[in-house]
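Take this structure first; my questions come after.
Below, a portion of the complex is reproduced, with chain positions unchanged.
For reference, chains read A and B in written order, and residue numbers begin at 1 within each chain.
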């Protein structure tokens, strides 16, 4: 797998990350590399290539990897659907690839628009704008850009943050462990049939919580304690009770951060 | 009443003195009886005169204003003497996000994320901080999310006279339809 991926000049994960701004970008790259038609994507082949990249990206920043992993799940789902016999009598049955293709085509347009903008920025660098010959102390012109709404919001945030620190001795809650998050997910599902990923993270806005919760969900899904559904790769993730929901096992036996990708279906 | 030649010279002086692209409305504020179309005419004639005299500079339209610039034939010499502060490069993620905002404005973060397929909080924050985009209002509908649009700084960065000047290759034309 090394031969397809490792470019000697970009042999670092950080660079690989910079190469693709998201899973759609990676897919477009693969479609181009494999010289296939974007409107008739050979899903099995592209999925195989895609998963090779994901393996390479394992040690990447988790948040980004999360989106890449969700796309992997989508590709596998489409691949599975394509293997199922199609209902010939139903003329309305959609090609399982259709949504993905539409998303890719739409994204591709903006990626190209972004290229045109980049060219304009480079062209603009060819211009040299002379400084004003008028002494600014004479006309007292203020060269700073005008105050924006963003400046106002930043000021508001600063003043509140500073004051809060002064007014309260904030006790930092301890970072939630994987175990806690898994327990929370299972607990949520024992009270309601469905929970969204957003709800599962809503008790704590810290970014790390979102990441740990995400891994907890993946892990629970892997062991079939829960099932995960997503109507579309970027749609809200919904979590349901799985076939082995009721099986209680000590959660800590399941916990293996690093193993998620290796042991999961992604191989 | 100012003579035509005097109007030309005044317009020229104002544009040259301004450290930023000078909006035509501001020129008209200062020069009595000047209309935007007469100002545009004056700029065109000044440029003809600079070209006829083999001058090294021209006036151009940028971000809804007028600005002097030095012809690229001479930037080589100029750069030998003065190091220009190079503009910060935008990342691919920032460019994509800007493209979506530029062509779809006003647009929301969830629309951006839907098209890009990745969370875009960080890049939207950076673009706001760099004053390339601004909050322009709220969308109607569920949750009334904040809407974003591009700024004058965006036009300046990409050397655009205005939003009409956005590149319009065929595939993007479809977007605008």
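Going forward, a contact is a pair of C-beta atoms (placed from the backbone, for glycine too) under 8 Å apart; a residue touches a chain by one contact, two chains touch by 3 or more.
The structure presented is a predicted model; accordingly, all values stated were derived computationally and were not measured.
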{"item": "Formula for the whole complex, using the labels of the chains displayed", "value": "A x1, B x2"}
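Keep this in mind: only the chains that are shown with their structure count from here on.
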{"item": "Distance between chain centroids, defined by C-alpha means - chain A, chain B (Å)", "value": "32"}
{"item": "Touch list for chain A against partner chain B, complex", "value": "18, 21-25, 63-64, 67, 71, 103, 106-107, 109-121, 123-134, 136, 139, 141, 143, 145, 148-150, 233-234"}
{"item": "Chain B to chain A touching residues, read off their complex", "value": "16-19, 57, 67-70, 72, 74-75, 78-79, 84, 86-87, 90-93, 95-96, 98-100, 102-103, 113-119, 128-129, 131, 134-135, 153, 157-160, 167, 169, 171-172, 174-175"}
